[in-house]
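With one protein chain withheld, the remaining protein chains of the complex are depicted in position.
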Amino acid sequence: MNIKIVEKSFDPWGEIQSFQNSSPEMRGKYGATSIFVGTMRDFNDGDEVKGMMLEHYSGMTEKKLADIITAAMQKWSIIDVLVVHRIGDVFPDDAIVLVAVWSSHRGDAFDTSRYIMEALKSTVPFWKKELLVSNNERWVDKNTDGYKV
Amino acid sequence: MNIKIVEKSFDPWGEIQSFQNSSPEMRGKYGATSIFVGTMRDFNDGDEVKGMMLEHYSGMTEKKLADIITAAMQKWSIIDVLVVHRIGDVFPDDAIVLVAVWSSHRGDAFDTSRYIMEALKSTVPFWKKELLVSNNERWVDKNTDGYKV
Amino acid sequence: MSIKVRYFASLKESFGRSEEELVFTKTMSVADIWKQVSKDKDIADNILAAVNMDYVQFDYLVKDADEVAFFPPVTGG
Partner (left out) sequence: MSIKVRYFASLKESFGRSEEELVFTKTMSVADIWKQVSKDKDIADNILAAVNMDYVQFDYLVKDADEVAFFPPVTGG
């Protein structure tokens, strides 16, 4: 597994390509890749948002992500996992999070990527403070449950 | 929606990036992108596979894919969908299928990408013939159900 | 009335042809067409049929100029 916490904007597609290039032993072995990218929107809860500050608990963040990925790899048949998460000052259209899962079969890949995202959203210590176009600042209260659509 | 049937190998990450670049109206509007990539493996059902021929029913393929995406967009809240599928001679490590879904929220994106993949696998007229390392050829019998992991 | 019949994948190989034109005068269902083109072979459980690129049941009645297709389970993705 590879877990990266990054302070600068990142290119999710380049991250995936680099990971695959640096994992030649996976070539021909995986049939399924399930990817989730979370991107900053320019509106939230009815307000226009012009920026965001992403705080995290360094150390616990990496530890919880590793725990989550380890639990997923015990539950499903997975070849490898890459998670990249942004911290610091973020702007609309910036990628915030990338979860990529490689496996032999699609069911495992889909289940795992969604599981990791839900666990990340509910237990990994990141916090978002939004800067509105009105120049008001506000902390995001809490994440919603992604299984309840 | 964008549906592409391609005869040459394609780069899924480049396809996603191009699609986003050509859709400036989506910028800042989507918070969630769920992607599935199916890739050719070098083994299947206990045999080493060195190549594959992907046949399709031209016309019906595009029609069924459009029907599936339309049904998904009626069921979930989706901004846009890209599907790319390979035909012709395919080799291990080649991407076979790309499904990318952009939406405001992650639940819709995850549900839609998986729905499209399952519907594609069970109803869109593509057929795979495998060329084994032993030089035997065989048609793939049928696809499995991706919800039963 | 005249229809086109198409075959794909393993069915195309076992039939030894990819398509043919059929001309007939009476009302025909997809099952009737299958009997004629397969020389009375039973319809295998897993054979799928489409008319004008939409899936149909075998009791579907074809019209003039329809395109009928028979093929095995799909295996894309």
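By written order: A, B and C. Residues from 1 in each chain.
By definition in this document, contacts are C-beta pairs under 8 Å (C-beta built on N, C-alpha and C of every residue); 3 or more make two chains touch, one makes a residue touch a chain.
Keep in mind that what you see is a predicted model, and the values were worked out from it rather than measured.
Put simply, the hidden chain is in touch with A once you look at the whole complex.
Within the complete assembly, A:I96 is the residue of A:A32, A:V49, A:I96 or A:A109 that touches the hidden chain.
Within the entire complex, the positions of chain A that touch the omitted partner chain are 38, 54-57, 59-60, 63-64, 85, 96-97, 117, 120-129, 139-143.
As a convention for this text, only the chains that are shown with their structure count from here on.
Once the centre of each chain is set as its mean CA position, chain B and chain C turn out to be 27 Å apart. For the pair chain A and chain B, the distance between C-alpha centroids works out to 22 Å.
Computed from the mean C-alpha positions, the centre of chain A lies at a distance of 48 Å from the centre of chain C. In chain A, 106 are the positions where the chain touches two or more neighbouring chains simultaneously. Residue positions 77 of chain C are each in touch with at least two other chains.
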